[in-house]
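Here the complex is missing one protein chain, while the rest keep their positions.
Right, chain A next:
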Amino acid sequence: MAISSEMTPNGAMLKIEVSGRFDFSSHHDFRKTYEELDSKPESFLVDMKNATYLDSSALGMLLLLRDYAGGDESNIEITNCSPDIRKILTISNFEQLFAIN
C-alpha cells in the first residue's frame, strides 16, 4: 500500500507508483501526491507495476485524481496493469476516462 511519486524535471508530468494493495487505506497518501504540489502538472502517469490488487475505493480515488486534473480535459495514463487489474478497470469502463496500457 505504499504510494510514491516523482515529478519529471521540467514539472510537466507526475509519476505515481502504487505498490501492494490499492484500497482505502492508501487514499491519504495517494491524494497527498498531487494535492501538495506547487503547480499542477500537465499530465499524470499511474504506474501499477507493483500493485497486487485494487478495489472500488481505489477506482474512486482514480476518479478524484481525474477531477483534480481537469475532468474531461485531464491527461492521465494508467500503465503496467496486471491482467486482473486490467479486467477491473475494463469492467468499470475506465478505458473511456483514462489512457490505459
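Everything below uses one rule, namely that contacts are C-beta pairs under 8 Å (C-beta built on N, C-alpha and C of every residue); 3 or more make two chains touch, one makes a residue touch a chain; residues count from 1.
Going forward, contacts and distances are computed from a predicted model.
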{"item": "Protein name (UniProt record) of the chain left out of view, among \"Fused response regulator/phosphatase\", \"L-arabinose transport system permease protein AraQ\", \"3-isopropylmalate dehydratase small subunit\" or \"NADH-quinone oxidoreductase subunit A\"", "value": "\"Fused response regulator/phosphatase\""}
{"item": "Touching residues (missing chain, whole complex) on chain A", "value": "23-25, 27-28, 31, 35, 52-57, 59-61, 63-64, 66-68, 71, 82, 84-85, 87-88, 91-93, 96-97"}
